[in-house]
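The other protein chains are all here in position, but one chain of the complex has been omitted.
Per-chain numbering from 1; labels A, B and C assigned in written order.
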Amino acid sequence: MGDAPRDQLGVGMVGYSFMGAAHSQAWRTAPRFFDLPLRVGMRVVAGRSADGVRAAADRLGWEDSTTDWRTLLDRDDVDLVDVCTPGNTHAEIAVAALDAGKHVLCEKPLANTVAEAEQMAAAAERAAERGVLAMVGFTYRRVPAIQLARQLVAEGRIGEVRHVRAQYLQDWLTDPSAPLSWRLDKDKAGSGALGDIGAHVVDLAQFVTGQSLTGVSGLLETFVHERPVAASSSGLSGQAGEGTGPVTVDDAALFFGRLSGGGLASFEATRFATGRKNAIRIEINGSRGSLAFDFEDMNVLHFFDDGEDSHTAGFRRIVVTEPDHPYIAAWWPPGHGLGYEHGFTHQVVDLVEDLAAARPPRPSFADGLAVQRVLDAVERSWQQGSSWVDLP
Amino acid sequence: MGDAPRDQLGVGMVGYSFMGAAHSQAWRTAPRFFDLPLRVGMRVVAGRSADGVRAAADRLGWEDSTTDWRTLLDRDDVDLVDVCTPGNTHAEIAVAALDAGKHVLCEKPLANTVAEAEQMAAAAERAAERGVLAMVGFTYRRVPAIQLARQLVAEGRIGEVRHVRAQYLQDWLTDPSAPLSWRLDKDKAGSGALGDIGAHVVDLAQFVTGQSLTGVSGLLETFVHERPVAASSSGLSGQAGEGTGPVTVDDAALFFGRLSGGGLASFEATRFATGRKNAIRIEINGSRGSLAFDFEDMNVLHFFDDGEDSHTAGFRRIVVTEPDHPYIAAWWPPGHGLGYEHGFTHQVVDLVEDLAAARPPRPSFADGLAVQRVLDAVERSWQQGSSWVDLP
Amino acid sequence: MGDAPRDQLGVGMVGYSFMGAAHSQAWRTAPRFFDLPLRVGMRVVAGRSADGVRAAADRLGWEDSTTDWRTLLDRDDVDLVDVCTPGNTHAEIAVAALDAGKHVLCEKPLANTVAEAEQMAAAAERAAERGVLAMVGFTYRRVPAIQLARQLVAEGRIGEVRHVRAQYLQDWLTDPSAPLSWRLDKDKAGSGALGDIGAHVVDLAQFVTGQSLTGVSGLLETFVHERPVAASSSGLSGQAGEGTGPVTVDDAALFFGRLSGGGLASFEATRFATGRKNAIRIEINGSRGSLAFDFEDMNVLHFFDDGEDSHTAGFRRIVVTEPDHPYIAAWWPPGHGLGYEHGFTHQVVDLVEDLAAARPPRPSFADGLAVQRVLDAVERSWQQGSSWVDLP
Partner (left out) sequence: MGDAPRDQLGVGMVGYSFMGAAHSQAWRTAPRFFDLPLRVGMRVVAGRSADGVRAAADRLGWEDSTTDWRTLLDRDDVDLVDVCTPGNTHAEIAVAALDAGKHVLCEKPLANTVAEAEQMAAAAERAAERGVLAMVGFTYRRVPAIQLARQLVAEGRIGEVRHVRAQYLQDWLTDPSAPLSWRLDKDKAGSGALGDIGAHVVDLAQFVTGQSLTGVSGLLETFVHERPVAASSSGLSGQAGEGTGPVTVDDAALFFGRLSGGGLASFEATRFATGRKNAIRIEINGSRGSLAFDFEDMNVLHFFDDGEDSHTAGFRRIVVTEPDHPYIAAWWPPGHGLGYEHGFTHQVVDLVEDLAAARPPRPSFADGLAVQRVLDAVERSWQQGSSWVDLP
């Protein structure tokens, strides 16, 4: 399909682990709180283990399951393929789906390499000509406080952007006996903290400012080079198997860059920030005001308006739960906060509205490619003694 | 039913407004994240308007709808009645349901008067003898941080409780032109801030400390006595109709009391705390430590352990998103916070587990009656010049 | 003196313990940062122990010392007597000083009883007719953030006051083996937490709102009735002597009241709030905005302006260190915060400016008496089962 919006939107999902659970909750929940222009049907979920995928279908609310994701491409009742697998499989699945005329929602990072991301962006461009649309899933964009931040920047409320400082801090690798998982394997994950979580803050910085990075200088580091092999291949069990194996990705990434508008940006992504569980922090200083956000307090945006009288000026703690805040009218009264998973529901809402309107959704695969190019430039800078790498 | 746990738990809900939406999301979501011992069926929703309730059934995910809640009592496929109506109808519906052998989940406050609450508690006691169980819906108990607080108190981590200070602050009536709604009508709501939100903090104080109030002294106040009539009877539209009408409930309530263990407690409930949207705050000081919680930062519990060395002692900001925190293992990785509605899902989980185990759920109707008695004592104290009123 | 401002202001201080040290730092420092209209001379300090007071004079910067405070009244070079002794001696010293024509700065609470406070207010009134002026030392009024709060209320920025909630939380008595000190002896201290720290929050509530309490209902509590005798009479050493003695004052006080403008106020003062060291908190909700302050973050005032657009409204964290904030221009650049003792310096500045202008300083002894009457009403309410006590 793809030629025109229909009443039904049949969805097939590939992968059913952490991201699959989050996406499923979104597909189930969006129609309950929002007036969607298309009727969502959760047709089928694909996964490698027959037993696992069947149980997941039942648990997560999918009508059917399959061990072969390619069958999704042949099903008439599947209009969109939702890709929730590790990054090394994104390109193959997404390109095939787009070429088969299926809309695609693909988890971030778009791919593990720039080359793959370029193929995907090209496929998305081809598909768009036929009305087949693609989106990459940087869901943190859909946190209401982040949407509000974007809106305030776009309205000129903070003026010209001078500084962005963005950090994504986790600590799940602090313990050297934490086991290996696919996320620590360069072949599957592409990179470590850089691509897994650094990608999010790069996307947020570019999204909220409406600008792109024009160059970067960076540093990568692996603190623990050898770890116990995990008992299960997913590594999600947290239990150790036998022996040890090499960590082939970065544990932490530091970089700074320049924005297209002339401002400066600094970034940090690490899994070694002891005590910080999922601290996504972004602060933006402009010529007329500032914004600050921390995902540990996700329903809040801090806003400083330099136009206020100096004796009453101060960072405002905006509790982003008012009816006129993005997405909120569909939910609860003021002060009744949302959680992590709501970003995925909002992603579904935005995507379905765009599909119904035959409007290219954002972030596009081109946006995803742009993030990938930043990550790649950081790696190249690091290989060249942190020297500056220009971005196209 | 009620004689033994079954594979199926058929649910019928009465009311489909704010609370109905929250309960529906919980019934839909609980089986997706938790391994429930019973299979939940969302059989039927009841409401007064035929069109309204039909649309609500579709939107909220109920198989059927009805304009007569009494038909729920006759349906074999309904095992539990979930009461989400205003307080003045709780007693009639809940008692009838229990007497008809249906389990009951009843929104708070249990009733609008002590007399009604006593009838309900008596009905629950009668029903329990036949294995028919009842719970009142103080969902804030199910916020993980509150459960953790209860656990730490029970483990003796803060010692003997000296002080509780609890506040429930909202601001939706600050504007004198905010319209009347059923919540401002004593006949329907029983009381104002006292019963609507004060009930929550009384329940939280008693739940977290594991103690009961033995006496109180209180003060009620209505700041705005006349308000525009709302355009719709629910008043939820926020739009004014024609003319004005009297506010017959309190806008704010202040009271203090003594706990059964000898500690002191102070309470405030108001809808006039400008800028505070849903600030449920509770701080508990014990002989060995302290706890503090604010619903505006609902994934966090603050804990002070007086046993620490004085040079490193301090309130710990516990981000309550670890796998060993209450309810969390079923959700997301550390640092990925939950929202308001998760409390309702946890309520369903706990209730279904209790039903399957034929174990009386808490808070019981007797717990709800105890809260109602506190509210009543506050009112009587106020009528007697704030003089002390003992509680049984 | 007292007939006219002079170039010199000779000061004699009585008492040299905690408050004496704070006052001395203020007398020394004020002329270094502010352009005072009188030249301050630190003439003499009086205390009971000859050795102690001599060492204190040297340490604290006083020219002379004496063991007889009455000699201050005879000295021509002493224009002002600064009373830093326990409350039971305030009336005698202050009345004698005023009657001898000396200005008086008297630490809070003004006295231990209403009767004494009335004598003092009467003496101050008599003295004022001769140009002899008196002030009571509620120094927390002089914290810049509190002054700013008062200013914003006076400018109507928060509209009509609906709620005040004020707490003074300490924890130095949590440990039952903490020794007795004069502060736990009703004869010397008058009351416990109520008068020592509750007095401060009563004064702050009345000062910031510009209103007075018209009635109260209260509750007092002593958690630990017997404590070890302190090794030194001051009890400041924190070391235990032999045997135990009775605690004759309250450990905690809870009360609520009504303000002259119709708003409600709640208060708590306790020395059993484990982990709270000197948490003076006051929040004020008005019809147009709100203010919040916590002395644990003393350079900050939180301000909510209900006139802001709802999508950018939020509590502003005003860092009260701008040149146009009260007292700040004399100190450091923005963001360089002040500490506890600065309130005492500001007190000296305000007092000296008032004396030079022959303008009655505030808080006056009448203000101090008004606070004393509130404390007394709380005690009487408590003795009468917490029933309401009207204030004149």
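The definition used in the following text is that a residue touches a chain if its C-beta (ideal position, glycine included) is under 8 Å from a C-beta of that chain, and two chains touch if they have at least 3 such contacts.
Since the structure is predicted, the reported quantities are computational estimates derived from the model, not experimental observations.
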| item | value |
| --- | --- |
| Residue touching the undisplayed chain, where the options are A:Gly156, A:Gly210 or A:Gly275 | A:Gly275 |
| Touching the absent chain when the full complex is considered, from C:Tyr16, C:Phe295 or C:Phe365 | C:Phe295 |
| Residue in contact with the excluded chain [from C:Thr321, C:Ser364 or C:Ser381] | C:Thr321 |
| Full-complex contact with the absent chain, from A:Leu110, A:Leu180, A:Val247 or A:Ala313 | A:Ala313 |
| Option from A:Ala128, A:Leu264 or A:Leu391 whose C-beta touches the chain left out | A:Leu264 |
| Hidden partner chain, residues of chain C it touches | 18, 21-22, 24-25, 28-29, 32-33, 59-61, 170, 172, 276-279, 295-299, 319, 321-322, 332-342 |
| Chain A residues that touch the omitted chain in the full complex | 158, 162-163, 165, 167, 169, 171, 174, 176, 217, 219, 221, 223, 252, 254-256, 258, 262, 264, 266, 268, 270, 272-276, 285-290, 304, 306, 313-315, 381, 384-388 |
| On chain B, residues whose C-beta touches the chain left out of the figure | 148, 152, 157, 301-303, 305, 308, 310-319, 322-325 |
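Definition applied: only the chains that are shown with their structure count from here on.
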| item | value |
| --- | --- |
| Chains linked by the largest number of contacting C-beta pairs | B-C |
| Geometric centre distance via CA averages, chain B-chain A, whole Å | 36 |
| Whole-Å gap between the CA centroids of chain A and chain C | 54 |
| Touching two or more other chains - residue numbers and ranges from chain C | 313-315 |
